[in-house]
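First comes the structure, then the notes that go with it.
Only a single protein chain was left out; the remaining protein chains are all shown in position.
Every chain is named by a letter (A, B and C) in the order it is written, and numbering of its residues begins at 1.
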Amino acid sequence: MADLEAFKEEVRAVLAERLPEELRKGNRSDLPHDLLGKWIVEMGDRGWITPDWPTEYGGGGLDREHTAALKAELKKAKAPIVSSFGVSMLGPTLLEYGTEEQKKEFLPQISKNTVRWCQGFSEPGSGSDLASLQCRAEKEGDEYVITGQKIWTTGADRADWIFCLVRTDFDAPKHEGISFILFPMHQEGVKVAPLTLIDGSAHFSQVFFDGARAKVSNVVGPLNGGWTVAKRLLQHERSTDGSSDGGIGGAAKESITDFVKRQVGLENGELADPTIRERLAAHEIDKRALSLTMRRAVEEARAGQRARDIGSLGKFRWANMVKNEQDIAVDSSGSQGLGWEGPGYEDAQIERTKKWLITRADSIWGGTNEIQKNVIAKRVLGIPE
Amino acid sequence: MADLEAFKEEVRAVLAERLPEELRKGNRSDLPHDLLGKWIVEMGDRGWITPDWPTEYGGGGLDREHTAALKAELKKAKAPIVSSFGVSMLGPTLLEYGTEEQKKEFLPQISKNTVRWCQGFSEPGSGSDLASLQCRAEKEGDEYVITGQKIWTTGADRADWIFCLVRTDFDAPKHEGISFILFPMHQEGVKVAPLTLIDGSAHFSQVFFDGARAKVSNVVGPLNGGWTVAKRLLQHERSTDGSSDGGIGGAAKESITDFVKRQVGLENGELADPTIRERLAAHEIDKRALSLTMRRAVEEARAGQRARDIGSLGKFRWANMVKNEQDIAVDSSGSQGLGWEGPGYEDAQIERTKKWLITRADSIWGGTNEIQKNVIAKRVLGIPE
Amino acid sequence: MAVILSEEQLMLRESAQTFLADQSPVTRMRELRDAFDDTGYTPEIWKQMADLGWLGILLSEDHGGSDMGVADLGVVLWECGKVLAPEPLVSALLLGANAVRLSGNQTLQKDLLPAVAEGDRIVALALEETARFHPYNVATTFSGGAISGTKIHVLDGHVADQIVVVARTAGNAGDREGLALYLVDADAKGVSITRNRRMDGRNAATVEFDGVEVGADRLLGDADLLDQVIDQATVGLASEMLGTAEEAFERTLQYLKDREQFGEKIGTFQALRHRAAEMFSELEFARSIVRDALSALDEGRADAAVCVSAAKAQASKASRLIGAEAVQMHGGTGMTDEEEIGLFFKRLKAAELSLGDETYHQRRFATLQGY
Partner (left out) sequence: MAVILSEEQLMLRESAQTFLADQSPVTRMRELRDAFDDTGYTPEIWKQMADLGWLGILLSEDHGGSDMGVADLGVVLWECGKVLAPEPLVSALLLGANAVRLSGNQTLQKDLLPAVAEGDRIVALALEETARFHPYNVATTFSGGAISGTKIHVLDGHVADQIVVVARTAGNAGDREGLALYLVDADAKGVSITRNRRMDGRNAATVEFDGVEVGADRLLGDADLLDQVIDQATVGLASEMLGTAEEAFERTLQYLKDREQFGEKIGTFQALRHRAAEMFSELEFARSIVRDALSALDEGRADAAVCVSAAKAQASKASRLIGAEAVQMHGGTGMTDEEEIGLFFKRLKAAELSLGDETYHQRRFATLQGY
């Protein structure tokens, strides 16, 4: 492998020559489409979309050190990042569990970003108890015929393929009858309907299968062994989760402090409402404590100082913190916090109100607060059940 | 039975003649001892200590109407009331479950107030799960030999006799091996030790049995049927419970509002600390809501308007309300709320601090908050377990 | 003092339940929200409410009403709250027309109230000028026979035929002294109305008054009248909240009994059971204290204002807890627009923040109690 400094130099040279100025804005939705398309092709050709995957599957073949160096250079140059379910979740899972045939067929498409994937795990009836899923796959020759419903599927309306959990053994205990299977979305028997949420947004879809077909050879991992595969995949998901502190949908444009100052006003340098003032201070203290706790966990682990695991703690306190921020925001606006759309409301007020609604999900999705507390009591505090 | 008005007249006449002015102060601990003693003898002789018990057992033989009239007259005259475990709990239980022999032996003593009783139910290991009690009674001839420990026994240091739950069948399921038994406290094998609580008070005792003896004939109700007897007795206890809103030990001398006003001070007619002010208002609103809810329950029952039972709700909300009042009191005194004894602290501050400590028990004794919520979920809301 | 329902109220409740179950499922409110038509409510239902006598409950028989009490209207609002009926009962009856009813202006009463009882006239109240509720924070002026200023949060102002305007004849924003209430036609010269769409599917309006000329014969009263109107409307709103919270609680309770996770009904989980017990206790508290406030108003008790603030504070507290728990316990389902629990959640929040939130009423309670 190339010497690290030389490699960085090489990356910088490529970026200087090939990355247009118009794209050097980090990840934004308003980048010029044609330039972005070209750049993604170039990224794919160089193996830079999946730098640490083997070259035979379209990856960059880089080790951890070089991968990190590449990402750092891309970030420094404010290059747009290609992230997808294929890159962050399905790819690593296929590398671990896929057959050689599956890897050859699917990984290069992902590393060139030519096929878009979506995830079919949750079902209306399953909730926190994912393994209770009911979507059925019945074998007919060398195909499975799939019937059922998925929900909370991001990007289903734009996806070409789906990786999906289906029940393939109807008599086995619930965790043991599930398979992980891949099939195309563009076929008869697959219908996608947008899912409107309480904030009026529709980023998710419901997906209905009525006789959709998947090749038997597209089962990933052992037949009826899909639960293990999915758990591993979800670990990849978690490692990219919860990075923003604004809750589902990211941070608001204006900081909560500035927002509340505008809504409530200052008198003698203090927020005019003492209750809102204390709630805001308590929230800001909480935010500090959470972020210091996450940092301490990393540092304690690094220093080998034994401590209780704080992952589940972080998740539920983060959810509460995010929801509390929006509670304060809306309450500080009074009736102006009740707007749905203009006129009559500031954009910032509408933004907060919508966030107030959608962040209710932060204590539900990705493991409810109740699940996190169960985990803490059992695994972290070791209280026998 | 005598005509009600004539009866009232008669009572008033007796009171006018026999009740000394010095005793007309309601229930206070500083009444002149000799006069009080005489008056109690007089009360007992008239059957007025237990007016609704049959005359053959020393009672007044009055029906409900006359009993109520008598009590009303006594109250009007501010006569001291004789209340005891014997009158309010053991007596009614013996009337229902006792043998003729037991009634003849014990009831007259109670109705003359010549024998003092204490209750031996709780044990250090039993807590909310009273039926798990371990105190053993083993039969030797016509006696039981008792070994074990009781706790939270009020007045054990002054009691002549104890009514006690003991285990008489060591193999039966826990509810089915318990007997309700009576025996004297003044014997070898009974030791009483005061139980100091976190507020420094010692109203309760621990009682240790090491070979204490009880006559077999003093088992009340069926052998091994003591659980049913005790449950019935506790119903008598409940009906006299929770009448004061100051928590264990009663209301403070000064109202919480006046106390907080003094501690925090007023500025422009408002408590100088806005947080304490809102906490106090929230508490006062809570107190209103609780008392209105208790009243509504009574009125709905009387009017035959079907509603969910609010007994358990009342208990846990009452406990929280009482504790919250003392939280506000202590917090409003700041460091002056930390005193244990003088000098340096107002009496009212010390009183609140001690109350703050002892009222922690309000959510524990008489059914913990957790037990009340269990009952609400199961019985009141009907959520299957 | 009446903390339970009278025989008449039980009958009123039953008839309201029958009517609303038949004519006003929650789906109606959703359809109105999605259609976003000119009214935001169903005029036919409003007319039927008039036929049922609801719109005249508070009015004297002279004015086509039945001379009943706020507590009776509270029974109707309680039921309407359960089905999220969006008709302008609080806004037009308790805020708008009520200012006329409680005024001393008999001419306007004769002119207006019979039409209100018939359901032919909508009267709004234009009071608030700041984001957070403070009834005396009025800068709108009445001067030289004309009103000028901008009002926000005028509930259902977009459908008002007439508007009661709170203006200032003296003093500064924040003062209780110097307030005067006038009745203005919505189509008078200088009045402009902008509809504001709310997250609970209801509507308010921003109303600008640009030198709107008003005769002395349109004067209704001063701050005393305003206080009376707001107190009655606040308890009316609290009654409606109670219905909404109660229905949200009952639906959540049913969900706990029905929904399975990990092979068990989620209602078997003790943590959820205990939280359900907490919700129940807040709801029962709210019920008692709202009913007490209703009867305090009807009886003209000296401490009525204290009771009103206690009621709105507790109703807001209960709403907040029950709304949050209802969504959380419904899990992902509760996050979808399709599931009706979200509609209850939004309405509870809107009601919580209207006419003073919990903190506002705690403070008012404290002030009235002298601390």
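Here is the rule we go by: contacts are C-beta pairs under 8 Å (C-beta built on N, C-alpha and C of every residue); 3 or more make two chains touch, one makes a residue touch a chain.
The structure presented is a predicted model; accordingly, all values stated were derived computationally and were not measured.
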- Item | Of B:Ile151, B:Val207 or B:Ile328, the residue in touch with the unshown chain | B:Ile151
- Using the definition of touch stated at the top, determine which of B:Gln119, B:Thr153 or B:Thr353 touches the missing chain. B:Thr353
- Item | Candidate in contact with the missing chain, chosen from B:Ser122, B:Gln149 or B:Ser312 | B:Ser122
- Query: For chain C, which residues touch the unseen chain?
  - Reply: 269-271, 273-274
- Query: Which positions on chain A touch the chain that was left off?
  - Reply: 257, 260-261, 266, 269-271, 277-278, 280-282, 284-286, 288-290, 292-293, 295-296, 299-300, 303, 305, 308, 310, 312-313, 316-317, 370, 372-374, 376-378, 380-385
- Note on the structure: Where chain B meets the chain that is not shown, the residues are 122, 124, 127-129, 132, 151-152, 195-198, 200, 263-264, 273, 275, 330-341, 343-345, 353, 357-358, 360-361, 363-365, 368-370, 373
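As a working rule, only the chains that are shown with their structure count from here on.
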- Note on the structure: One chain's C-alpha mean falls closest to the whole-protein C-alpha mean, and that chain is C
- Item | Mean-CA-position distance for chain C and chain A (Å) | 41
- Message: Can you work out the whole-Å distance between the CA centroids of chain B and chain C?
- Response: 45
- Item | Approximate Å spacing (C-alpha centroids) for the pair chain A, chain B | 58
- Message: I need the residues of chain A touching at least two other chains; which ones are they?
- Response: 275
- Of all residues in chain C, which are in touch with two or more distinct other chains? 359
